[in-house]
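One protein chain is absent from this view; the other protein chains keep their places.
Naming follows writing order (A, B and C), and every chain is counted from residue 1.
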Amino acid sequence: MSPRRTETGGCIDRLRTIRFTFDGAPYTGHIGDTLASALLANGVTLFGRSFKYHRPRGLLAAGVEEPNALVTVLRGEVREPNIPATMVEIYDGLVAVSQNRTPSLTWDIGAINQLGGKILSAGFYYKTFMGPVFGPLKGTRFWMFCEHFIRRAAGLGKAGTAPDPARYERMNAFCDVLVVGSGPAGLMAAKAAADQGARVILADLEAHFGGSANWSGETIDGMPAVDWAQRMAAQLAGNDNVRLLPRTTVWGYYDGNTLAALERVTDHKEVAAKGEPRQRYWAIRAGTVVLATGSFERPLVFPDNDRPGVMLAHAAERYVNEYGVLPGQRVALFTNNDSAYRSAVALKEAGAAVVAIIDVRSDVTNEMRRLASDAEAELLAGHAVVATEGGKALTGLKVQRFDAMSGSLSGDERSIHADSLLMSGGWSPTIHLASQAGAKAEWDPARQAFLPPKPTQRWIGAGAFTGSFSTAEAIAEGRAAGLQAAGGTASSGPLPVVEAAPGDSDPAPVFEIRAKGKSFVDFQHDVTAEDVRLAHREGFVSVEHLKRYTTLGMATDQGKNSNVPGLAIMAEALGKPIPEVGTTRFRPPYTAVSIGSLAAERFGDLKPERLTPMHDWHIANGARMYSAGLWYRPMIYGLPGETVEQAYVREARATRDSAGIVDVSTLGKIAVQGPDAAEFLDRVYTNMFSTLAVGKARYGLMLREDGLAFDDGTTWRLGEQEFLMTTTTANAGKVMQHLEYFLDVIWPELKVTVTSVTDEWAGAAIGGPNARAILAACVTGTAVDNATLPFMGIVHGRIAGVPVMICRLSFSGEMAFEVYSGAGYGTRVWEALIEAGKPFGLVTYGLEALGTMRIEKGHVTGAEIDGRTTARDLHLDWMLSKKKPFIGSAMMDREGLIAPDRLELVGLIALDNRALNGGGHIVEELDEANPHDSLGHITACCYSPALGKYIALALVKGGKARHGTRAFVSDPLRNRFGPVEIVSSHFYDPDGSRMHG
Amino acid sequence: MAEQQLPERQSPLEPDYHPGSHGNFEHGVDVILSETRPGSILQLAAWPGEEKRLIEIIRKVTGLTLPDGAGGGTSSGARAVFGFAPGKFTVVDEAEGLAAAFAGVITPAIGTLTDLSHGRTAIRIAGPKAEWVMAKFFAIDFALPAFPLGAGRSTNHHDIFAQIQRTGADQFDIYVFRSFARSFWKALCHASEEVGYEVQ
Amino acid sequence: MAEYSAFSLLKNALAGNKDWKPAWRKPDPKASYDVIVIGGGGHGLSTAYYLAKEHGITNVAVLEKGWLGSGNVGRNTTAVRSNYLLPQNTRFYEHSMKLWENLSHDLNYNVMFSQRGCLNLAHTPAQLDDYARRGNAMRHLGVDAELMNVEQIKRLVPALDVSGSARFPVLGGLMQPRAGTARHDAVAWGYARGADRRGVDIIENCEVIGFLRDGGRITGVSTTRGEIRAKKVALAVAGSTGHVMQLAGISHMPIESHVLQAFVSESLKPIVDTVLTFGMGHFYISQSDKGSLVYGGDLDGYNSYAQRGSLPIVDEVMSEMLALFPGLARVRMLRSWGGLCDMTMDGSPIIIAGPLPGMYLNCGWCYGGFKATPASGWCFAYTIAKDEPHEFNAPFTLDRFYRGLIIDDKGQGANPRLH
Partner (left out) sequence: MLITCPYCGPRDVIEFTYQGDGNRERPQPASQDLDAWNAYVYDRLNPAGDHNEIWQHSGGCRAHLRVVRNTITHEILSTAFARGGHKAEGRS
């Protein structure tokens, strides 16, 4: 039997032993234990080291607010740092290690920081490390030198770099009533709402429903509260309209009554089942939320209140009643309120010696005196703890007479021998979610606590959350809240009867005992009461300044323990009431949330892959794929031993010599249909489409409203009222939204439907001198000669028995055709074309060759239409119709858009016969060492097999006026500098004789 | 067109379509996944004020009567129809060639017809955990009272746009863009592992 | 001797830290000033500081509606960089960078500017070319920039997934070595203290509720602490520009107020030693000296004055984070918050004399405001003192939108949520 395990009691299964390790040492515990309770049962008192001073720390709490006992849980190489030991359910094989200590928890060299003491006061960083004004360490160097060491000393746990093999999932849930918290209030609320037929979700961050009923030792309806809670939970579990979510922390209250919750599905299991997520992220859209989140007990601030062995009183009650563990053998309690008396009795009943109850109040009720005597404890009313003793574990404490009104100490110090000191500084309702929902908390002077604000979203509070700390109140409020949330009004019979220890919920307004020594307010971040007063002295008096200057409340417990005591100390320094210092708005998350859970199903799968109908063919035929947005497109079809440049040069050359084929299925395609389709296109494009004949296509340019170039592509007139618009691959979605916006918002009178048909059609572009012959060899049902299929003409026919639509248009500058078929036939048609092309030496080509041929032709793409260029900049002004207004026409001639110094499209030829790089700049002066006065930049470049030169498209100031002149490419990032000639962007076949055939 | 027999279409799911039981199926298969491969998927759109006439045409051509209301729909064994946007409907038929049947009757005065038979991929999820698996992807309420039998919904999972029709108490047909279909299918299979799934 | 130094720290520690003075006074407002700066954030405070320091104008009040630094100076992700594409922006931010490099000494306040570099990751060859274009543009203006290859990146950030099997493999990146991070609150406090020591009145809890006018001219403000007159009234109110301009009768501006969320993780031992951005989405990350990962992503994408974020952006940011760092799935997000951004129609700021007589306007910082703090105040002070812009802020006019002289680093046009 473990030294501190009680003989009986608790919700653990004593028949089932669990084996685990902590810092390499083997321990045992039972099912139902947390790592904290199991280690405590094994006599472990030292759990962690504090952030700044590396002081030894034990357990302060038993729940989610634990600031000291943070551990890293290991699963093989995968590390989960900074988890409170109080929230780790033990399982066989659990491996946990302590943090922020070198070399070990017991002997930590970081503890040397304690000698720094008052130098390391709040804000000390801001006042030093600035270094010399002159010399090698001027500027930021000295600080960065110091920072190097500071960074290594700071930080808590160590994150892993091994990819997490676990899966995370998101779940979208909808309910009428979400109940947060499953204490007596939450259970009653869930039951009442469920009885009304509402869809109910009940979530609790603990493994077992019941909340305080699991450890209060109270009696409800004649049975132990824990049994009552279990019975309630079992009843709820039997309802089809109730979803129970244990181990689920509701951490965010967002707009629209959307709540975010984290379910720890398998963290307590040795192994997950197949497909089971480690954690599940619930996004819950709730009709009404019942907040029954309870309250937190507050620590008291007094010298050396951080010594291992000093614990919150209710935490000790939880360890005893819920886990069957005594936090100490000789226990003293220190309180400013009645609740600690109940804790004293619980400890006594579990077998501890309660040596003293130190109460700051001199006026203690007879009821409390009776509880003190039940606990066989000496009652020291009107006293306070002024010191604790011991090293890494508490051995005793000192008390003095204390006047709660003045805060003054008097009389002699008295030593008390104890190995556990339990403190209670009153209770703060857990109002975080209500605060997140959008309103300011209100200070209640009687409760000495911030109470929830008036709801700004649809929620109802119940129980300790509202400041109603007794179980009887919780039960009544819970049922009322559940009824109201479900829209019911009927009273449902008598309420459960509670037998509980007496006690007044209002504490004495005492937060700090001022005596010599370090008194901690924020345990993890080592913020002391003196730090708070220093902040006051330096003017950091608003609550946010206090937080930011001292880091109070910024630790992993997010101020759950320190918020109110810190405010109280500042309020006293200012001589103002606490609410005038202010309260912080709580923001999500309520407790820290794993990043994996938030990425959820997108962890390891950030974006879907978009595949063309011929994708598998490309892969099977050696294509190297290029990721373009979400699409995958062939980059090259390389032969063994070929470089990328060799491959694309071969592909482009073969296309120009004979024929090449490329997958163009990714082009955006939009069906534009309806009686007003032509009129609509006239407004959308800079050029005319209403004049386009059926069965013909036309190249079109769109501007944005502000007059800059937006997108280009060909649009095909398939019928009087039916067009097929193509867009660039990258802009397909944007163009679609653009069109929809104008149809819905600006011109609702137009009868036009726009539909994305990108995925309906597989597209193959076949070009080159032999392209027509290849088509002729495989197309049936139509001729493809010049008369039947002239430039920009469209015909319908069949290839391999499949209907196809063929448009004669060219991006490569060759005689070329785009062949469209239903996507499900894409590969079939593609293969038929390749088969037909075999006698002609048809090559498949990828994006690189496509780009090469378009550069040779001087066609623009997204690299030139980059959101900053105009039609004129790109020499597309011939497309700007003067006969009609169009989107952007009114704005395109503003002074800045027609200024002579704008960047204009030109061609470049490398005169040193070396490759150019995209993003290289152009300069006039030969001054490689000192890059300056950029004239513009390269947008696209390649080796041109047609010209036998390295060429590029560029945007250059002066543009056409520089044709025929020389300049230099200046690319200091890649150490490339050399002469270029500026030429027209139409490098190849400028009069288009090849494509017109 | 319909007179000439057309070859079989290639499924976009092909290399990742593995019939059989998968995932945590030892404890039972809780969803069945399949690609239904309808021959015709059409989008019909009516101009404002012409919705009733279009609904009547749909009834005449398909025999399916659309219930009133946004997102209303119905399905028979071979055919299905549902509203997915104001004045817009998706009509699905097992057989190819449904577009031809509508071609003459949807006049320019009524609205437009767009053939999406190749452009959309139809995936069916059926079984007691269908709602559970669907809720992993889509932020809509799949409970029967909120999403009645036959009804359609337009929604998305990040980049993947989906039209969903409830074709059974425990069955949904999901229409996704063909180019995204394989990615979605893989994600759907992955998400179904937890409950055990069978691909038919 | 400097007020703050290692020596003074030791001396005070020996005295029990009882002798430290308030970082700035808490004066009541006077009836009039030469200059009123509305907005006690980073930009307002630095404006006051440089008015006093560079132009000898010390009869200045900074009016803050809440607590000093309660706006974006204390809500950002602390990155400082000057890696812009367009020369107008690069010149301005580089001026800021130079002020940053000496700021701690200048203010006698350690703002912890740490030049750990800023690395923009590229995931496609086209993106790498885009970054090269930007880096070369910087180099042609004398600003540091270099391309890093995958091996160099792996050495710099070992936790990063640079495997070719990633959905968006890392192909390289653009590094600005002199970029880095600073302690955001310290910047506000340092400027406040510096301005205060030079005679500027910093008045907290003083909300402007209207403007005083003489004819068309702005002659002061009415506040929750009474009327205050001034020869010049300067606005530096970050996300609230739309609202404050409405008080001055200007209802429309080329600005939308948007929320940008930011996140920090629990404290970890060092793992990310630079400022890093993801190229296939919108994600950036650094690690604070305390060990918290500090990161964020895209705007929520709609007008808001609420300083509260929406859930989809949280999910998006975390998803992108794990695409880069699959080992951090079990690290936990500890805090989140929202800051209000004045998003302009081209993503660049506005610093002008005007638009009303007697008024000076500094706004439109989108989410680049923190790194701009020194240069923004410096240029704004110049503009207020001289009644004309300095060449660094001359391009940042209000009428540039109408004249087509937009400075659109991202090329997104008049769509604020995309800048």
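What we mean here is this: a residue touches a chain if its C-beta (ideal position, glycine included) is under 8 Å from a C-beta of that chain, and two chains touch if they have at least 3 such contacts.
Just so you know, these numbers come straight off a predicted model, no measurement behind them.
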Going by the whole complex, the chain not shown touches A, B, C
Answer key for C:K11, C:H243 or C:K386 versus the chain not shown reads C:H243
In the whole complex, not just what's shown, which of C:L171, C:V221 or C:M345 touches the removed chain? C:M345
Contact with the hidden chain (one of B:P19, B:P48 or B:P128): B:P48
Across the whole complex, the chain not displayed is touched by chain A residues 254-258, 283, 285, 438, 456, 683, 705-706, 737, 740-741, 743-746, 748, 885-886, 889-891, 894
Touching residues on chain B - with respect to the absent chain: 48-49, 51, 67-73, 84-88, 139-140, 148, 151, 153-156, 161
Using the touch rule from the top, list residues of chain C that touch the missing partner. 240, 242-243, 246, 251-257, 301-306, 308, 310, 312, 345, 401-402, 414-417
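One rule holds in what follows: only the chains that are shown with their structure count from here on.
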Comparison of A-C and A-B (more C-beta pairs in contact): A-C
Dist(centroid_CA(chain B), centroid_CA(chain C)) in Å evaluates to 49
So the centre of each chain is just the mean of its C-alpha atoms; given that, what is the distance between chain A and chain B in Å? 32
Chain A and chain C: spacing of chain centres that average the CA atoms, whole Å: 22
Residue numbers in chain B touching two or more further chains are none
Multi-partner residues in chain C (2 or more other chains touched) are none
Taking the touch rule as given, give the residues of chain A at its contact with chain B in the complex, in rising order. 169-174, 199, 273-277, 283, 285, 601-602, 605, 607-613, 616, 630-631, 665, 671, 673-675, 721, 751, 753, 755-762, 800-803, 822-828
Enumerate the contact residues on chain A facing chain C in the complex. 51, 78-82, 117-119, 121, 124-130, 133, 138-140, 143-144, 147, 150-152, 154-164, 166, 168, 170, 252, 254-255, 258, 260, 283, 436, 438, 530, 534, 537-540, 542, 544-545, 548-549, 551, 554-556, 558, 587-589, 592-596, 598-600, 602-607, 609, 626-628, 704-708, 863, 866-868, 891, 894-898, 917-921, 923, 931-934, 937-938, 970-974
Report the residues of chain B in contact with chain A in the complex, numbered from low to high. 1, 4, 6-7, 9-12, 14-15, 23-24, 43, 45, 47, 108, 111-112, 114-120, 135-141, 143, 146, 158-160, 177-180, 182-184, 187, 190-196
